[in-house]
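A short write-up of the structure that comes next.
A protein chain is absent from this complex, but the other protein chains hold their places.
On to subunit A.
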Amino acid sequence: MIEAVGLTKRYGAKTAVYNLSFQVRPGTVTGFLGPNGSGKSTTMRMILGLDQPTTGQVTIGGYPYRKLPNAPRQVGALLDAKAVHGGRHARNHLLCLAQLSGIPARRVDEVLGVVGLQDVAKKRSKGFSLGMGQRLGIAAALLGDPQVLLFDEPVNGLDPEGILWVRNLMKSLAAEGRTVFVSSHLMSEMALTAEHLIVIGRGQLLADMSVRDFISHNSADFARVRTPETEPQQREKLTAALTEAGGQVLPEQDGALRVMGLPLPRISDLAHGADVRLWELSPHQASLEEAYMRMTQGAVDYRSTVDQRAGLQQQLPPGAMPQQQFPAPGQGQPDWYAPPPPQQGGQPFAPPQAAPGGPNPYAAPPQPPAAPAAPAAPADLNKPEDPR
């Protein structure tokens, strides 16, 4: 079991991790999620005793890593697939790690087989693809047959077969009663692999709960309702009826309605009662990805803007129609993933308590996220591209 208590790490003025407390229990795969730069890797390094926490502590089986007896036989970690001397061949890389932990050389050949690298064992790792590097890193983590395993982005660069393999590997390791802690950006992958989630944003704990709870807490399941496009008044009629019955109704861009707070049969009954015909009535279940996006929206540090290409556009030949560019769905549209919060405030979790010793650097009301570029984009579409 991994246990963090009030873990804080500052690098100069920057707080990478703030007052993080969580437990990673044996027997399940625990996913570790957060946007880029949210402190996932820093936390992993502190678990392994590589970085010293500024305050707080993290223990494995009750010991800080540096005091853990026979640490490499108890804990295996994949931190960075590229952290290999490129001139050393794969087998020697694992052999020197095995010798460091007093593991017999026989085990090296075993794990090479497990990760499927036996054919390139004598090849220099310089020529390895990212996926092969990941496999080598996973092999290194498995060397000591440890009870606690940490993987930082293990499926990066793996092919679909490799992703499936990692997923099954994680699950089987957890099923053997081991503690498995996996960070990833790939939500769809996490939804399939992990049972429990720890989500951080800007170095603070956002959620620590099962995947199922996480999805239901952070997303509003809704129904999509479509009325005949030829009769707009039907749409208004239905909207009024649904709102009266206590539902929340939002128009969607394509003319459909997004209805929350009412079960599907009730919507059908109400439509029938209002004498409105329906062209579509479909349930919409939020995915982990949507739930995650909604939760971390305020905590994203690195956000892309719409590429304006100012001054880079080629002169259009006279008379040519400028090609209108519509933003791809979901891109730069702040509300794409965001049905209104299920509860007022939208945060079902207790806000982090002010830590002893120092004011909470994040206590200030969150800055409105950098002006979303999206609203500007549709407006641009109405005027000519560039009067040149």
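Going forward, a residue touches a chain if its C-beta (ideal position, glycine included) is under 8 Å from a C-beta of that chain, and two chains touch if they have at least 3 such contacts; residues count from 1.
Following the convention adopted for this analysis, contacts and distances are computed from a predicted model.
The listed options are "ABC transporter permease", "Malonate decarboxylase beta subunit protein", "Phosphoenolpyruvate-protein phosphotransferase" or "Aldehyde dehydrogenase (NAD+)", and the UniProt record of the chain not shown names that protein "ABC transporter permease".
Touching the missing chain, out of A:Ser21, A:Asn92, A:Ser216 or A:Gln248, is residue A:Asn92.
When the missing chain is restored to the complex, the residue among A:Ile2, A:Val58 or A:Val84 that touches it is A:Val84. One chain of the complex is left out; on subunit A, the residues touching it are 45, 48-52, 65-68, 71-72, 75, 77, 79-80, 82-89, 92-93, 95-102, 140.
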